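A quick write-up on the structure given underneath.
Only a single protein chain was left out; the remaining protein chains are all shown in position.
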Amino acid sequence: MIEKPIMKAEEAVKQIKDGSVIMVGGFMGCGTPLSLVNALDKQGTKDLTLICNDTAIYNPDKNLVTGVAPLVVDKRFKKIIASHIGTNRETGRQMNAGETEVQLVPQGTLAEKIRAAGFGLGGFLTPTGVGTEVENGKQIIEVNGKKYLLELPLFADFALLKAKKADKAGNLIYSKSARNFNPIMATAAKVVIAEVDEIVEIGELDPDDIVTPFIFVSILVLNEKKNK
Amino acid sequence: MIEKPIMKAEEAVKQIKDGSVIMVGGFMGCGTPLSLVNALDKQGTKDLTLICNDTAIYNPDKNLVTGVAPLVVDKRFKKIIASHIGTNRETGRQMNAGETEVQLVPQGTLAEKIRAAGFGLGGFLTPTGVGTEVENGKQIIEVNGKKYLLELPLFADFALLKAKKADKAGNLIYSKSARNFNPIMATAAKVVIAEVDEIVEIGELDPDDIVTPFIFVSILVLNEKKNK
Amino acid sequence: MEYTPDKSKIAKRIARFFKSGDIVNLGIGLPTEVANYLPEGVVITLHSENGFVGLGPVPKEGEEDYDIVNAGGMPVTILPGGAFFDSCTSFGIIRGGHLDYTVLGVLEVDQEGNLANYKVPGKLIPGMGGAMDLTVGAKKVIAATLHFDKGNCKLVKKCSLPLTAKGEVDYVVTDCGFFTVENGKFVLQEYFKGYDPDFIIKNTPADVIIAPNCKEIDI
Partner (left out) sequence: MEYTPDKSKIAKRIARFFKSGDIVNLGIGLPTEVANYLPEGVVITLHSENGFVGLGPVPKEGEEDYDIVNAGGMPVTILPGGAFFDSCTSFGIIRGGHLDYTVLGVLEVDQEGNLANYKVPGKLIPGMGGAMDLTVGAKKVIAATLHFDKGNCKLVKKCSLPLTAKGEVDYVVTDCGFFTVENGKFVLQEYFKGYDPDFIIKNTPADVIIAPNCKEIDI
């Protein structure tokens, strides 16, 4: 088994250029790779497209900034694709001011679109969103008398993931509900960078327990702060 | 957490009636619930529709009968949906003689059709089979200039699964490559019967390691022979 | 007869729908409170759409595990027998009809069973999160809402806000009563002590009919 490169966060995000499409794991900040987010923010890369479940929490009154929120606040995105932006008032402000394009996607559809990209499907039929604004511009296909929307795959240049543990081959195991979008995004990006709390030797993970097989992972970053 | 009923194989298969559609886990017999298969065979239920990756091995010259093969030999099926029947000469004989209807489905498409049923999708677009006999009778949809087949979901009345371990709530963990179709089939049948080598108390399985959450499982059967 | 908002009545009534073994998703806010009123002996499983079943109570202060959060991002716990999974599986469970109930908050609900709860154009656009999947996927959709908000009834003839789901609402529970949605009308099944059918019909702009066996409940 070949070992994957292990890099500092600053080094790993260097390949991300202005205009890249990035997926970032996490749900309201839980399961988001904070070292990578912070390194990317520091790097100043702009005009990014973000694919993420939500834009986490930004509430300056309570001094709360979680998950990908710092990138939003620093206006790194030209476009955000998410299911929920209600807990980050800056995302809403930028959207209403026309500064950032925001595309809202139902959460299950978002997850499935990412999987479709990673798993080579040209799209899928979902009942979610039929009869709502979500159906605008989409093909409606009837199967056995029931209407479905044809939803298309969603790819990225980079996926930034958070896992609990990796072996040096790049196999990943997640922690509890910090799993969420991470394993799905691992399949759908050209370069997959995983920030992990621990790196063990090849062979130390039980092959029955591995959630993301090493073949999906490009680069490992050790989270030295074990930040949460 | 509610405990699931634990039954003998003979008792668990009683609800399966003539004409039922059954999914059976396994790949060439590996990961097939043999106690359930044998109990069903003994019960004599007929005109079943089988959904299974393959019809395992039947080679009387070598005295080999594995997986679902006994059910084929005893002509329990009026229809078989599988990706491969080449190692069970009796399936081929019944097909050629017009005794049993056999529908061959590419393996990845078969797996995805079962998942689509379990996960509430109306179908999916796959490039697999485009330009082959598999496309006959199917809608072809072009996305970004590439052709895909629209494949529809595949449901069952019963799923017969094999797992390594269950807790009393019905959470399942599989053994190695005996996992194969089992977790997918768990999602797509009205009644899910899991044959397991070991049943432990609720709370003994790490919630990060569980592959099939208990909500999918109806009945547990303890494999007393630990047959393989 | 005077209206006094009382969210606890809504949560209490909804809790009585469930029987042991049910798999339920409770939305953020008012729906979450339903868990506090389960009748004794009823054991249900809560599904958390961010990726697990077996959602347990809020942890004691200082015992939070920030890797276990609910759909609102707040620390919670997982019960013994619970299981974690990824977001595709979580929404597969939802869409695939494996939830018995979903309980959701309301901006507007109408007599066709339409629900609007994710967007007020030009004002509040939080996004639909998992709500659109939950409404099309769960076997029964319960809309939980105060009957009136700032004087306006939340039960309307036709939603004016963008829909979360079309024709998917089965039950509406307010602090005045419990309604089913049938054939384009709200059907009053129960009215809660302090209100009567006349008051409810007069103050609800939608079409409400009274079920033959409609009764008063002291909740």
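To keep things simple, chains are lettered A, B and C as they appear, and every chain counts its residues starting from 1.
Simple rule for what comes next: a residue touches a chain if its C-beta (ideal position, glycine included) is under 8 Å from a C-beta of that chain, and two chains touch if they have at least 3 such contacts.
What you see is a predicted model; the values in this text were computed from it and never measured.
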In the full assembly, spell out which visible chains the left-out chain is touching. A, B
Of B:2, B:73 or B:104, which one is in contact with the hidden chain? B:104
Sole residue of B:40, B:72, B:160 or B:178 that reaches the chain not shown, by the stated touch rule: B:178
Considering the complete complex, of B:100, B:126, B:171 or B:223, the missing chain is touched by B:126
It is residues of subunit A that touch the chain not shown, namely 1-2, 115, 117-121, 167, 169, 171, 187, 202-203, 205, 207-208, 210, 213-216
Mind pulling the subunit B residues that touch the left-out chain? 27-31, 53-54, 56-57, 66, 82-87, 92, 95-96, 104, 106-109, 111-112, 115, 126-134, 174-184, 211, 228
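The rule is simple: only the chains that are shown with their structure count from here on.
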Name, by label, each chain that touches both members of the pair subunit A and subunit C. B
Suppose each chain is reduced to the average of its Cα coordinates; what separation in Å results between subunit A and subunit C? 29
Separation of the C-alpha centres, subunit A versus subunit B, in whole Å, is 33
Centre-of-Cα separation between subunit C and subunit B, whole angstrom: 36
Subunit A: positions in contact with at least two other chains: 112, 126-127, 174-176, 179
Provide the list of subunit C residues touching at least two other chains, using ranges where the numbers run on. 52, 78, 84-85, 88, 91-92, 94-95, 136-137
